[in-house]
Each structure stands twice: as structure tokens, then as C-alpha cells.
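Have a look at this one.
Here the complex is missing a single protein chain, while all its other protein chains stay put.
Now for chain A:
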Amino acid sequence: MAETKLTHRAEAILIGGSTGSIEVLLRLLPTLPDPLSFALIIVLHRKNTADSTLANLLSLKTNSPFREVDDKDLIKPGTIYLAPADYHLLIEQDKSFSLDDSEKVNYSRPSIDVTFESAADVYGSSLIGILLSGANADGTKGMQAIKKRGGLLVAQHPDTALVGYMPQQAIENTTVDHVLDVAGIIEFLNSVNTA
């Protein structure tokens, strides 16, 4: 049988991170293909104040449309979305966002688990979950949910993360398909939906 190069197809890619993940995003965003062939949804643990400095900082690093999510925004391919501070970010079956200000999950709002689990329900196997640096176990249950629905998992290599705990938890508790350093994650993201 001829060997075929594996390319992953995805309608949406989720990136979750906490301590040490903003630095990774600042490196990663400028290297993304333009235009993007998928929707990119970013969930970061952040201060619970509604200021736009993080959104401004990240949006400067990309030419793709970038927005901090408003309630009921439709998810469009090619667009990068950031979960707003102090709300959980959920995804509806019609591929629009809903916000939720209920209790913190894993001491966090937004919680990575909440978004990842909700997205897994909607996108099934057409979803990729990426977990970056962080000092919290948030994200592991979300990664498990994505796996269960046939999606693909990527974790930042814990040794290359500022804090390896978050990706390490996912690696220990589910089957992560690719454990990569930042350069590897960049290469991976550029291979999605090609050929």
C-alpha cells in the first residue's frame, strides 16, 4: 500500500492555555496561513476584568479577522475568536457562540473544559483541540470529550512549556495525538486542511 501523507481536516481548532500561553500565541499567530481555512477559537485564563488589552495585543499579531466574542456571534471560517473575560464560552448546534456567567470551573471562567466539551458536541471529528502551557488541570476533560467524538488532540510538550502541568495532565489522562514544541505546533497548524 502506498504511503500517504496524513493531513488533518478541521472546521474548527481550539486553543486553550493558562500561565505561559500568551507568549506561545504571540509567536504562533503571525505564522498562521492567511487566509485561515478553519475557525480558530482561543480560550485563555485571564484576569476577570472586562478590558480589551489582551484582544488588542493578540489581534496585532495576525492579518486574519480577530474578535473577542459577543454573545450569539456566528462562527465564521477564517476568523480568530477570543473568549471574553469572566464568561464561559459555549458553542451552539447552529455554530454560534453563547456566553454563560455561571460558577467558575477549575477556578476559571472562562474554563477551557467548558468550551472544549461544548465544541466537541457540535464539531465531532472535525475539531482539533490544542492545549498549551498552564498550571491548572483545566482542559483535560475537554480534551477527553474531543477524543470521544473523534477529534484530534495536540499538546504543547511539557518540557517546552513555561508551566508544563496543564498539557501534562492531558497527556496522562487521554490519548494525545501529537505532543509538540512551539515550532512543531506552528508546522502542524500550517498543515491542516492542505491537499
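Here, a contact is a pair of C-beta atoms (placed from the backbone, for glycine too) under 8 Å apart; a residue touches a chain by one contact, two chains touch by 3 or more; residues count from 1.
Operating definition for what follows: contacts and distances are computed from a predicted model.
Asker: Which name from "ABC transmembrane type-1 domain-containing protein", "ABC-2 type transport system ATP-binding protein", "Chemotaxis protein methyltransferase CheR" or "RNA polymerase sigma factor (Sigma-70 family)" does UniProt give the chain that's left off?
Answerer: Going by UniProt, the chain not displayed is called "Chemotaxis protein methyltransferase CheR".
Asker: Could you tell me which of A:23, A:121 or A:181 touches the chain that is not displayed?
Answerer: Residue touching the absent chain, from the options given: A:121.
Asker: May I ask which residue of A:31, A:98, A:126 or A:193 touches the chain that does not appear here?
Answerer: A:98
Asker: Tell me, which residues in chain A touch the chain that this view leaves out?
Answerer: These residues of chain A touch the chain that is not shown: 50, 69-72, 84, 86-88, 90-93, 98-103, 114, 117-118, 121-122.
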